[in-house]
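With one protein chain withheld, the remaining protein chains of the complex are depicted in position.
Chain nomenclature is as follows: A and B, assigned in order of appearance, with residue numbering initiated at 1 for each chain independently.
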Amino acid sequence: MSDKMHIKLKVNGEDKEFLAEPRELLIFALREKLDITGPHVGCETSHCGACTVIIDGKSVKSCTMFVGQANGSEITTIEGIGEPDALHVLQESFREHHGLQCGFCTPGMITRATKLLEENPTPTEEEVRFGMAGNICRCTGYQNIVKSILAAASELNAAKEAAQ
Amino acid sequence: MIPAAFDYYRPKTMTEVIAILQEHGDDARVMAGGHSLIPMMKLRMAEVPHLIDLQDIADLADIAIEGQKITLGAMVTQHALIDHTGLSSAAPILREASLQIADPQVRYMGTIGGNVANGDPGNDMPGVMQCLDAQINLVGPDGSRSVAARDYYEAAYMTDREDDEVLTSISFQAPTGGYAYEKQKRKIGDYATAAAAVLISKSDGKVASASIAMTNLSDVPVWSEEAGAALVGTACDAAALEAAVAAMLGDIDPAEDNRGPVAFKRHVAGVILKRAISRAWDRA
Partner (left out) sequence: MNICTGSYDIPVAYLAVDGVYTNKAPGGVSYRCSFRVTEAVYFIERMIEVLAIELNMDAAELRRINFIKKEQFPYTAALGWEYDSGDYHTAWDKALKTVDYEGLRAEQAERVEAFKRGETRSLMGIGLSFFTEIVGAGPVKNCDILGMGMFDSCEIRIHPTGSAIARLGTISQGQGHATTFAQILASEIGISADSITIEEGDTDTAPYGLGTYGSRSTPVAGAATAMAGRKIRAKAQMIAAYLLEVHDNDVEFDIDRFVVKGAPERFKTMKEIAYAAYNQAIPGLEPGLEAVSYYDPPNMTYPFGAYVCVMDIDVDTGVPEIRRFYALDDCGTRINPMIIEGQVHGGLTEALAVALGQEIAYDDMGNVKTGTLMDFFLPTAWEVPNYETDYTVTPSPHHPIGAKGVGESPHVGGVPCFSNAVQDAFRAFGLRHTNMPHDHWRIWQTANSLGLHD
């Protein structure tokens, strides 16, 4: 067996240090070592997007990254996007527009959507569908997810305009 | 889905990479984005006792456009290929192809070097590189060398690269004329049922030159010299398209899989190629 590595990560603004075998997948390090259970394991084969997190500014499926590979990076999970009593606009919007049913895909959806809106603050419906195509949902048929993201985009833009 | 254990290396220089490769032979492998390699390791279809992560090697993620010459560092991601405005105007076929690869998350991690080096017939970039007549630049214990993408692929997962060589960059002349990358797939994230890369230049209303490559229709990407030749001198009329398709069908050798039987794939390959030619011709 390979030696354990000393891993340092900044997760949701907090420094974390722990020992792990480099082959451990990031998703399991987050969930089992750091008790950050927002990102889910849907398929473990890089297809469903439930495990999506933001790593150094990229949307990444954390089941397809070794913890050794992530060493030294800055990670945002759904826990870092909003708090139960201070929800992010996207979280509010998913609630408002019934953008989730069972909620299994939701952490990945919202984490991915955060990045999508950062890169494209005024997406069309088509751009949202294309930009969210790495995330599978088996409950909602996506319609209300798309609606939630579009509504959040307009809200964020309105807030930006008001601030100027 | 836990891969077999490995020693993890994250060197800062290529010299160190080569040294580790030399020391461990085919027990060592480099990893770029990991989005082909990690799934294979998780399924234990690949075992890599010594894994060398390339992320800290300087300059491997550069995109250089010098006059007509374009050089893409091995670690340039598909996301970067889509995002780079200079590249989108200098070689728009790369953006068009990249947008048809995988899904947004995979494109943030997957690299051009990994895609080209991997040797999976399903990868889209090898065909594009053959179409562009790109040079694949490698470095190894004996220094660097270049191989034409058209000579690089030997069989599925078998390439001209030696075990102790690393792909550092890919270079090619900026294409002129029209381009198209046409891909049929079942859904976003799927590999091609059939895909075609086409570049066409035009003079006096006729095809001056044409380059055609096909993806996932053989155990290697297929650059069909004769299909391109069939278009030269024509106005891309129906007869020329038929001739190009006939030539291409002589070069491919698809296998049956979940995407369908051979007869279907051959038919679709022809349809996709015609569409790609027409689009490239319209843009020429």
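Methods note: a residue touches a chain if its C-beta (ideal position, glycine included) is under 8 Å from a C-beta of that chain, and two chains touch if they have at least 3 such contacts.
Note that the structure is predicted; figures quoted are calculated from it, not measured.
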item: Given A:5, A:78 or A:128, the one touching the chain that is not displayed; value: A:128
item: Option from A:57, A:72, A:103 or A:121 whose C-beta touches the chain left out; value: A:103
item: Residues of chain A in contact with the chain not shown; value: 43, 45, 47-48, 98, 100-103, 125, 128-130, 132-146
item: Positions on chain B where the hidden chain makes contact; value: 103, 184, 186-191, 193, 258-261, 263-264, 267-268, 271-272
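The rule we apply is simple: only the chains that are shown with their structure count from here on.
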item: In the complex with chain B, residue positions of chain A that touch it; value: 1-3, 5, 21-25, 44-47, 49, 52, 58-61, 64-66, 68-69, 71, 112, 116, 130-134
item: Touching residues (chain side chain B, partner chain A) in the complex; value: 1-8, 10, 31, 34-35, 38-39, 41-42, 51, 53, 55, 79, 102-106, 108-109, 188-189
